[in-house]
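Before I ask anything, here is the structure I am working with.
Every protein chain except one is present and positioned as in the full complex.
For subunit A:
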Amino acid sequence: MSLIHRSSSLLKPLAAGPASLLRRPFSSATDDDATKITVETSVPFTGHRIDPPPRTIDTTPKELMTFFVDMARMRRMEIAADSLYKSKLIRGFCHLYDGQEAVAVGMEAAITRKDCIITAYRDHCIFLGRGGTLLEAFAELMGRKAGCSKGKGGSMHFYKKNGGFYGGHGIVGAQVPLGCGLAFAQKYSKEDHVTFALYGDGAANQGQLFEALNMAALWDLPAILVCENNHYGMGTAEWRAAKSPAYYKRGDYVPGLKVDGMDVFAVKQACKFAKEHVLKNGPIILEMDTYRYHGHSMSDPGSTYRTRDEISGVRQERDPIERIRKLILSHDIATEKELKDIEKEVRKEVDEAISQAKESPMPEPSELFTNVYVKDHGVE
């Protein structure tokens, strides 16, 4: 599929190759992997019942560029989905993730595809991170055959099992016990893999979360509960919903870490740390301090319960893509124009995927009755 080529063509300039988008200041490919850049997270980690990992992290130019491209792609996808929803090509619910890209990208950088991720309904970017394509995403949003769920799931039900992504869940909080179940199965199968179960600050108060966390702790399951705290559960600010909005402490006997979720390196560091921890010690909670620019969903303007100043303030001070752009520029890894060209390329990528998705037909009427059971034949 051409989309897979695209991401490597954006990265290709870092290796010797024709028609590079980026003119590298370095002379050989190996330099990009060998050159070590040390960065510091924006703020130190705060630990609950655990010594936090260090805030200095090593990275490479290649990794920085990958982060930039991946987050730019996610950002572009969500903005495009906004337009598609307004043109009524996407129906029903559409929960956008723009602003939170660092969590998806940082997490992915710390783990493998054999580790599992499960999340709620704000799932488009996690899907992309797990290896899903833009075409599969847009086609699913528009209810077409080429969608990752063949058009039968919709925005909230993206899956990519062969990439370790178990959905895409519409019932707030349900994904947390399910994620602990994935971890249970990984332990049962004696694998050295872990599960990241993502949930929001709204879901953090769900009883089933504590039920599952209790069992995960009792049985030492390799489960990492990740609270994507974007500070608003739909229209309700965290302080109105939680007596204690210190979500990383809510596990009580379970250790926790508070992480700047807008800093992709902090996220990567925390996830790497968490994976090592849970394989030996049972569950941990990561609270990602993050922010969504859009409202809860496309039906929510997102400005009745928060000020526009707050939103633009976060965009200015903490935007995850801007942070990486600044790092790239300050380390002379690429020029402003090169980065802008990458963004243009990404935009083209997204536009192409959308037109391909628009070409994809709706599912056959006979698909109404398929997949109810594994073997549908013979069942009423």
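Criterion: a residue touches a chain if its C-beta (ideal position, glycine included) is under 8 Å from a C-beta of that chain, and two chains touch if they have at least 3 such contacts; residues count from 1.
One rule holds in what follows: contacts and distances are computed from a predicted model.
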Among "Pyruvate dehydrogenase E1 component subunit beta", "Proteasome assembly chaperone 2", "WD repeat domain 43" or "T-complex protein 1 subunit epsilon", the UniProt name of the subunit that does not appear here: "Pyruvate dehydrogenase E1 component subunit beta"
Among A:A185, A:L279 or A:L329, residue touching the chain not depicted: A:A185
Touching residue (missing chain; options A:P44, A:G170 or A:G235): A:G170
Identified contact with the non-displayed chain, of A:P61, A:G99, A:G129 or A:G153: A:G153
Residue among A:L64, A:A80 or A:C116 that touches the chain left out of view: A:C116
For subunit A, the residues touching the chain missing from this view: 116, 118, 149-153, 157, 159-161, 166-171, 174, 176-186, 188-189, 207-208, 210-212, 214-215, 218-219, 370-375, 378-380
